[in-house]
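Heads up, one of the protein chains got dropped from this complex, but the rest are sitting where they should.
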Amino acid sequence: MAGPGVRIEEIEGEQLLGALAALLAAKGIVTPAEITAQIAATDTASPAQGARMVAKAWTDPAYRVLMLADGTRAAESLGIPMRGAPPLGVLEDTAGLHHLVVCTLCSCYPRAVLGYPPFWYKSAAYRARAVRDPRGVLAEWGTVLAPEVRLRIVDSTADYRWMVLPLRPPGTAGWSEERLASLVRETDMIGVTLPEVPGG
Amino acid sequence: MAGVAVMSVPGGRVAAGSRVRVRDNWPETRGKVHIRTPHYLRGQVGTVVRHLGDFPNPEELAFARPAQILPLYHVVFEQPVIWREGRAGDQLLVEVFGSWLDPA
Partner (left out) sequence: MLSGMDLETPRAHHDLGGAAKYLCQPIDRAGHALTDFDKEVDALRQVLGAKGIMTVDELRRGIEAIPEAEYHKLSYYQRWIRSITAILLEKGVVTEGELAAALTAPFPALR
């Protein structure tokens, strides 16, 4: 895209970043301190945030209603920072319906509540297969749905970000919210796995 | 880009349950564009689940041009119809801008 002066396709990413960051700093556009602060802010988001929401929805019917109606407000009500984040939508799994989230066009992901997207989520194989061979994709995680369960694949193409509210696994009656949250994994909230009780 | 959003409800929104067809349009064959409607949906018929809100057109934002505010819908499609394989009852749920939808 650049003219004869700089052929950016011939420059290593590391070198490009170093030069661009130095240049932006020298011009007062982006300082190294801002980059450092942004990394720190981004690192605070992790699947533990989404897991807290899921566990609360499993134990608090009013919160479940809020979470399904407005994921952003539900996240904020637990102190999860959502300012500047795209609206969060929550997909409710039921006994007869399972959700699987993918972004076939790029890698849209509910980062505010799950953190950075995992490597596999961004891979060409996942992006290509999830919409067309979803049960084959689930099988790679060892996930097999009951025969009567329908599958809804959610292609995240635009302004929302989507997370799955999975079914509460059996064998967890009476568990505290905290203990329930410890069960919920990143993969459960994208829909490639189902929450399970270890050894259960 | 060509076209007017489907308007079957006062206020310009498509009601939940409406049948819609995604435009069989291929702007990527005609020049530099940025499109958020996946190729596999073009020409396909689906059902509006709900209006998700109104958002600036990413096809314009991608080129830093003034962007029209467009309605965004969650539309559900029967998965085996699209791929001619798969399990009956499985579905695809996708965000599609109103500018890509016509009444079906």
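For this structure, a couple of remarks:
Letters are used for the chains, namely A and B, taken in the order the chains are written, and counting of residues starts over at 1 for each.
The rule is simple: contacts are C-beta pairs under 8 Å (C-beta built on N, C-alpha and C of every residue); 3 or more make two chains touch, one makes a residue touch a chain.
Quantities reported herein were computed from a predicted structural model and do not represent experimental measurements.
In terms of the touch definition stated at the top, the absent chain reaches A, B within the entire complex.
Although one chain is not displayed, chain A still touches it through residues 1-3, 5-6, 8-9, 11, 13-27, 29-30, 32, 34-36, 38-39, 42-43, 84, 104-107, 116, 118-120, 122-129, 131-133, 136-137, 140-141, 155.
Touching residues on chain B toward the chain that is not drawn are 26, 28-29, 32, 34-35, 38-40, 42, 58, 61-64, 82-85.
The criterion applied here is as follows: only the chains that are shown with their structure count from here on.
Partner chain B is touched in their complex by these residues of chain A: 87, 89, 91, 99, 104-105, 131-132, 134-135, 150-160. On the side of chain B, the complex with chain A involves touching residues 36-38, 40, 52-53, 55, 58, 72, 76, 79, 83, 85-87, 89-97.
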